[in-house]
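The complex is shown incomplete by one protein chain, all other protein chains being positioned as in the whole.
The chains carry the letters A, B and C, assigned in the order they are written, with residues numbered from 1 in each.
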Amino acid sequence: MFRQSPARTLVLLATLAGLAVYASAGGYFAREIVVEIAILAILAISLDVVAGFGGMVSLAHGAMMGLSAYTYAIFSVKLGWPPLPSALMGIGASALFGTAIGWITGRTTGIFFIMATLAFGQMAYTVFFKWRWLGGDDGLGGLSRFDLGWLGIKMGDSLTFAFFALVMVLAVYAAAAWVLRTAFGRTLTGIHTNEDRMRALGVSTVVHRAQALGFSAMLAGVAGIIAAQHILYISPEMLVWTVSGEVLIVVILGGLGTLIGPLLGAVIFVLLKHEISAYTNHWHIVIGILLIATVLSGGRGIYGQVEHWLTRRTQPAGKTAEAPDA
Amino acid sequence: MKPKFISMALAAAAGIGLATPAVADTKVGLLLPYSGTYAALGNDITDGFNLALELSGRTGEFEIVREDTEVKPPVGLAKARKLVLEDEVDVIVGIVSSGVLGAVRDFVDGAQVPLIVANAGNDNATGDACSAYITRVSFSNAQVNRPMGTWMAEQGIKKVYTLAPDYAAGRQMIEAFTETYTAAGGEIVGGEYTPFGQTSDFGPYLANAKASGAEAIFVFYAGGEAISFVKQYGSFGKELPLYGSGFLTSSLYVNAQGEAAVGVTTSLHYVPTLDTPENNAFVEAFGAAYEGRTPSEYAVHGYDAAMTLMAAVDSGASDRETIAATLPQVKYVGPRGPLEIDPATNNVVQNVYIYETVMDGGALTQKVVGTVEAVRDDPKGCALQ
Amino acid sequence: MDASFWILQFLNAAQFSMLLFLLSIGLTVIFGLLHFINLAHGALYMLGAYIGISVAAATGSFWAALILAPLAVMLIGAVLYFTLIDRLRGAGPMNQVLVTFGLIFVFLDLVRMGWGDVALGLSAPPSLAVTSDILGVKYPSYRLFIIALGLAIMAGLWITLARTQIGAMIRASVENGPMASAMGINVGRLFFIVFCVGCVLAGLAGVAAAPVTSATTGMGISILIPTLIVVVIGGLGSLQGAIAGSIIVGFIETFGAVLLPGFAAVLTYILLAAILVLRPQGLLPARGH
Partner (left out) sequence: MLEVRKLCKSFGGLQVTRNVSFVLEPGERRVILGPNGAGKTTLFNQLVGTLTPSSGDILVQGRSVMGLSVSARAREGLSRSYQKNNLFEDLSVRENLMLAAAAGQGKARSIWRDSFRDAEVRETVREVAQQVALTDMLDMPVRSASYGSRRQLEVGLALATRPRILLMDEPTSGVGPTMIESFHRLLHSLPRELTVLIIEHDMDLAFDVADRITVLNFGEVVFEGTPDETRGNKVVRDIYLGDWQANA
């Protein structure tokens, strides 16, 4: 069961504050990195909602993000809508996409669910790769950011945009934490733990899982809007399955099922990648070894491991069952 | 491993240059893929660029910042912004994929930073999306293929079947070829765009080509797909003559294709066997610097990007604005022959060579069978002048 | 579109199916017995191709490459088995997926360091670099060799499983692992043997495919998707499933390219999605789990 412990709140606020300071004090590239971290963190948090609490390891989160970004572009660039309603359409589209995937794959679990999400994600990628009206593989430019001039906020400024992205991370985290602590989230964890029993208790688990994936896709859609507004250009590469694979790595590194871990994972992943690639073109091998090491050391991820140590110190290990299960 | 050595040495040299006051006058951002599918191209372009600086003994004048685009448009744009806003480079050189170019275009145009495109061939970049700040020293997709259409029609080939991967560059290359080929009286009897990066068996398409009644096949493939395609074409007994865009049999991987590539005739803006003093000197110097490697067209892009940049600096350019203004006036004779920038589009004007891959003394080499001089693109919506 | 055209396309489909079979069979054999999802299979396939190219360059013989490279891959596999795979056997599918996903990255960069970024090729042996007349059409001999190799492996595995003692042990362990070990079968050793066989098959597929395609550093990742699709369509862990999946995907891709070229890119994904929705366990699932 998800719990927003004081430690998690502290880590969340400290990380966001640290990133804000880094963006303000650092140069231009620091702001670029902060936005990159924010986008990856939102995606990772949204994946953790379904993977960590619902057992649904999706390889379609890149596609959800991309679908949102493309829908934003269709409405804002092609149909001339203002950015805000366009963004809502984008987020809505990815939520629908996620719900549909969840509904169709309702009967699959484990590796089969992974493969099914891969298939739907790649289908979406192929559609945008070939869709000439939206620029095909060349991508599409001419996007714009929210106009918050009436609030005296200039979104064109890179520092302002970095702050905006961090605020969105906070909002997405809050939304995820909120939902996980409601009846919906409790039931989702129940389904993850024992879907069979949850069904016998009267919960339509297929519908519930579909809605959870829809909610997660909605959060991924937020990442899509920020990504589109960040570089003001979109391309099908956003949707390709390796993007989703990277997000999964971030979640695992940070700590699956901790919600705050994915944020830390995103920070570490992005910083590490930039640090390593300054010295070598072979950053893949470092990430690969790190991933293997994380799983072999218990698979709890960075935050999960820290939490594990802390709880072990405060209370002795729980007693194991006295008699074996029948 | 030697090229990396040299670039490290260069970086060190640049560092020393910084220590001694006012030597490194121009800061260059190399924006290329160093990981991902096009890493080999990024390395070749870098090698060519470094060689030009080294040969002219001017490594100290240019401070180089390298950034890896990973062939991902968002990463490419992020790195471009970093180069401009944080490193404050005077000029950006590079960009292999058209996707990355599309992502970067509005930014460099808006930020008024000169960009020397050293590979990406998207026609639009020097067409309706051209910019006073974007100068291309490599090629445009249409540029290397248009001469081939006319030339093949002149050879008496009346019916052609076309194949290319299903993405923007593939379509532009085939469309440019089709335009001049049909204008010269040829007929396209069929064609297909194959799923990009997903096609490992070209057998079905080769059978389609044969069944279409075509006299020849014209294709564009690059990298791993080019190797697969040519080898599979060879294994089916080369039933129809194969023509194509010159990237198909690029010197970078023609050896991997082996005997299958013999007899394939393609068009390209550079062939390593061109017998000119400039090219002979270049090929020799490149081989000496990099373990006897033959320079590919990608290496030449890097080399010419550096030569063009140095020429601009020599004629007085010193900051972003003057470099951008001076680049289109550059003219020089390089490895690929006479080279100038068309002020109407900022695209390079260059010869296109039609060459056949032949076996000579047990090694594959290129025999030039035709030269179309000073190929210039139509402005197609570009209003620089 | 005469008869010879369709024969040609049929052979193309058969050849592609066998290539897919060679690729997927190792993956599915390992899953069938060890219940281990080895995403690094694609990386082993890539190593097979690159090592094969180096062996062929050193010895001048394709046949030496075809034999030595799979053995080299097996050695690498054996090292992996003792360092990682054995430890992960009880760790759950998620951890296996993740560790082997990490291995893909590691091997990707190791290959880049060892062989560089430029795509490489391997020539078919001279005896097979010609065309043969078959069913009235000229067809590349090397492609016929791949069809024959695929059929031979298929038959060999079939006979091993159905007729030999080790095959009986494998079948017993697939259907009931604890029972098999109670009967005195050394399940641990059996797992190791099967894992090595899976690695040999991955390496073999890499060398066999190299003369048809090219060796690129991205091949380990890009081949993973079609292989997994074959295995999931057929049913994870079953030999019959791998055969059926390879043939279905091979024929759909080939004839999709011929008849519905605009949709060639998505046909297999649509098929995969349909199978997963209608028959999530695959067409011919393995028994015992």
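To be clear about the criterion, contacts are C-beta pairs under 8 Å (C-beta built on N, C-alpha and C of every residue); 3 or more make two chains touch, one makes a residue touch a chain.
Note that this is a predicted model, so its numbers are computed, not measured.
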Missing chain touches which shown chains?
A
Per the touch definition above, residue among A:A14, A:L79 or A:L201 touching the missing chain
A:L201
Among A:I33, A:M89 or A:V179, single out the residue that touches the unshown chain.
A:V179
Tell me which stretches of chain A touch the chain missing from the display.
1, 178-179, 181-184, 186-187, 189-190, 193-194, 196-205, 208, 215, 318-326
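Simple rule for what comes next: only the chains that are shown with their structure count from here on.
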Return the chain pair with more inter-chain C-beta contacts, choosing between A-C and A-B.
A-C
So, what's the distance in Å between the C-alpha centres of chain B and chain A?
37
Could you please state the distance in Å, as a whole number, between where the Cα atoms of chain A are centred and where those of chain C are centred?
33
Could you list the positions in chain A whose residues touch two or more of the other chains?
126, 129-130, 281-282, 284
In chain B, which residues are in touch with two or more of the other chains?
39, 166, 195
Residue numbers on chain A that touch chain B, as the complex places them:
27-29, 32, 36, 126, 129-130, 135-139, 141-142, 158, 227, 230-233, 235, 237-238, 277, 281-284
In their shared complex, chain C is touched by residues of chain B numbered 36-37, 39-40, 43, 166, 192-195, 197-201, 203-205, 207-208, 210-211, 223-225, 227-228, 231-232, 234-237, 239, 252-253, 255-259
Which stretch or stretches of chain C touch chain A in the complex?
37, 84, 87-88, 91, 93-95, 97-99, 101-106, 108-110, 112-113, 221, 225, 228-229, 232, 236, 265-266, 269-270, 272-273, 276-277, 280-281
